[in-house]
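Removed from the display is one protein chain of the complex; every other protein chain stays in position.
And then chain A:
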Amino acid sequence: MTIHLDVRGLPPCEPFELSMAAADELPAGETLEVLIHREPFPLYDWLREHGFVWQVAREDFSGYEQFRITISRA
């Protein structure tokens, strides 16, 4: 099962906090998909340090970039 989280357009540090809280609650074997309007480099540090793996897909949204981060437990 995939849990979807859309944090586009939120001010710092809300995207980070929401993504972190959702990842914390993520059951083993499930994935979290975060949609965000900028690449969340600091989140990668946190994910790595807390035992998650992730993949990044760069997408076009009305001429601007957005990012789809797929997170699961390592």
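Methods note: a residue touches a chain if its C-beta (ideal position, glycine included) is under 8 Å from a C-beta of that chain, and two chains touch if they have at least 3 such contacts; residues count from 1.
The working rule: contacts and distances are computed from a predicted model.
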{"item": "Missing subunit (named according to UniProt) among the choices \"Transmembrane protein\", \"Gas vesicle protein\", \"Ferrous iron transport protein A\" or \"Aspartate carbamoyltransferase\"", "value": "\"Transmembrane protein\""}
{"item": "Positions on chain A where the hidden chain makes contact", "value": "9-13, 16, 20, 24-25, 27, 38-39, 41-42, 44-46, 48-49, 53-56, 63-64"}
